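Note that this is a trimmed complex: some chains were dropped, and none of the rest were shifted.
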């Protein structure tokens, strides 16, 4: 099986879908000739032509707005917002238009668009190249929110997103583009070519939207997480020796409640882990749901380990980032709770 | 009237800049059609246009009555602006797509879209095609080339550009039309539309309906006091026209030009339709608070129905009797349709709470199923 | 003063052998403060949940005895 980085897997997903379906078009800032600042669309314009893969003006509202129009026409745009930090100018088009279109028109019109965007920190990008705004979308009825943590899922989920008839916000944890990252920024980076999840089948396959995966089984505590933090959780598990069950949510909306509930009822403890700012982050929703659904099984409070309620600072990036040390400390503390 | 030239259909934007500053007008003071834009206008279209405008006005009046009777919460009239939507629609073809604002009911009323359905939407009743989910007047009909109206201003101008890009990508000949009000040109998505139209040159006509007012704000608050709105296109390398929107012949002629230009692959056109909002902004509005009463009764630019009627009568294509008769016919049609619509409920009665949960997504996700079950519907 | 394990009774659904006790955090706290291990407390609530009353019964010695004859 071919070994791919997440960048290659994402590119391959678009390649597969463009090959299968003439209605799939790909565009965004620097996406066409250059192939994207992270190279995710490299080579696609050459292969599919300038009509199907092209550069956009620096106008995020226009990127999404045109995609909605194209979707209404019958295309399936897969568009890129260069950084998730720059999705806000398009927020109105996403919230007021893409998300509402099917509902308000009683299915007369739909917006089957996929919005790819790199998220998360860990590349020393400062406040405006590091954000994780996923909870700003999970609150919006009508959009789906997906965030893969590895090449295999990335390809399968991206194909599923493009095929999905609802708008999907597809977050790509940029720290994982080239390799899994355990949160130890001071150690040598590793590479997807040496990881089993870098095995990516050729051709078409999907990973279903709305299904979490049990990344690592365990019985002491459930860690609900996604994206970059999956590997940080794994590192903390190893370092503390606490037998955590790590659930990679993969899709935040719709959420795979069954997998979560089953695990928490088994372990009786739950940590919610994400890189985004704590307050009103998606962890709040997870914590609320866990206590609603598993209340009588909880042996300790659901703990949230998250980014701090500050902008993502540049020099203090690794203080902000919830790394394995912080996660490990919290894990230990919650195991001591009785 | 008649003094503005009519450029070739493929004229370079750079070679017709003055058309953004002048005003295309066909009907002169005596109701005669003059000048280059008067040529090649089909008489049947003009007569049908008059009828459609009469229909629109009958509809507006009737819906106002419904609102006053408390049968709907909300309505918005387009009095005085009828020529624009009706005339533009006459230049379009089946398959083309409008991205309208709430004041373009004329687009839909110029087609065979069932008027009972329109009224049911306004009444949010059991036959409302939008299942009560949308504010009255926010119609949607893909089949009739009428994109779902949004409550958010400006957003759809860029969507029209995207739809047209899609048509071009697929090698199709369908065109899109974007619609926006003078006040809403200030919205940032107006710029998104112009930039993308400039870069990709898709087959789209971008219509600005300049009715001088945006609720209580005069056009100057959108920057349209000394510059024209049409001039906004000058920096974007595609042509603009500025047209008397109360002159049906001018509207139809300019629409034909821009639609044909788009369809033949010569790219977008921005059109500023100069008109006047005779009615209040909506049934929630009281313009006496912000503009002199005389202004609207003076009816700047004249009543488009009267202007077209006089023209057609002067050419023996119409008569006072046909006018009276047509008005009566449409009043009857709309009254009957209203009666039928009311039989399905008024003011939201008949809308089902179950419908509230459908179509948020294509397939209802578990959490919505759970919420619906909990509500017991 | 540990008591013998509980046995399912008629009022609560059975809690399988070896499964963790279920109880509200408030009950857990009281049990903890009282030095009671919930594993040994019989639950009469929904799905065998341990209620405050169950805990009262346990502490006052009114709950099912070891070996579990009927209540």
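We just call them A, B and C in the order they show up, numbering each chain from 1.
The criterion applied here is as follows: contacts are C-beta pairs under 8 Å (C-beta built on N, C-alpha and C of every residue); 3 or more make two chains touch, one makes a residue touch a chain.
These numbers come from a predicted model, not from an experiment.
S.K.: Write the stoichiometry of the complete assembly in this structure file, using the chain labels as they appear.
M.R.: A x2, B x2, C x1
Note that in this section only the chains that are shown with their structure count from here on.
S.K.: Can you check how far apart subunit B and subunit C are, centre to centre, with Cα atoms defining each centre and the answer in Å?
M.R.: That pair's centroid distance is 71 Å.
S.K.: Report the inter-chain centroid distance for subunit A and subunit B in whole angstrom, where each centroid is the mean of the CA atoms.
M.R.: 41
S.K.: By the touch rule stated above, which residues of subunit B touch at least two different other chains?
M.R.: If we look for residues of subunit B contacting two or more partner chains, we find none.
S.K.: Touching at least two other chains at once: which residues of subunit A meet that condition?
M.R.: none
S.K.: Under the definition above, what is the set of subunit C residues touching subunit A in their complex?
M.R.: Residues 20, 22-25, 28, 32, 47, 49 of subunit C touch subunit A in their complex.
S.K.: Write out the stretch or stretches of subunit A touching subunit B in their complex.
M.R.: Subunit A residues touching subunit B: 25, 51-52, 56-57, 59, 61-62, 65-70, 72-75, 89, 92-93, 96-97, 100-110, 141-142, 144, 164-166, 210, 253-255, 257.
S.K.: Per the contact definition, I'd like the list of subunit B residues that touch subunit A in the complex.
M.R.: On the subunit B side, the touching residues are 97, 99, 129-131, 133-134, 138, 140-142, 147-148, 150-152, 155-156, 158-170, 176, 188-189, 191-193, 195-196, 199, 359-362, 365-367.
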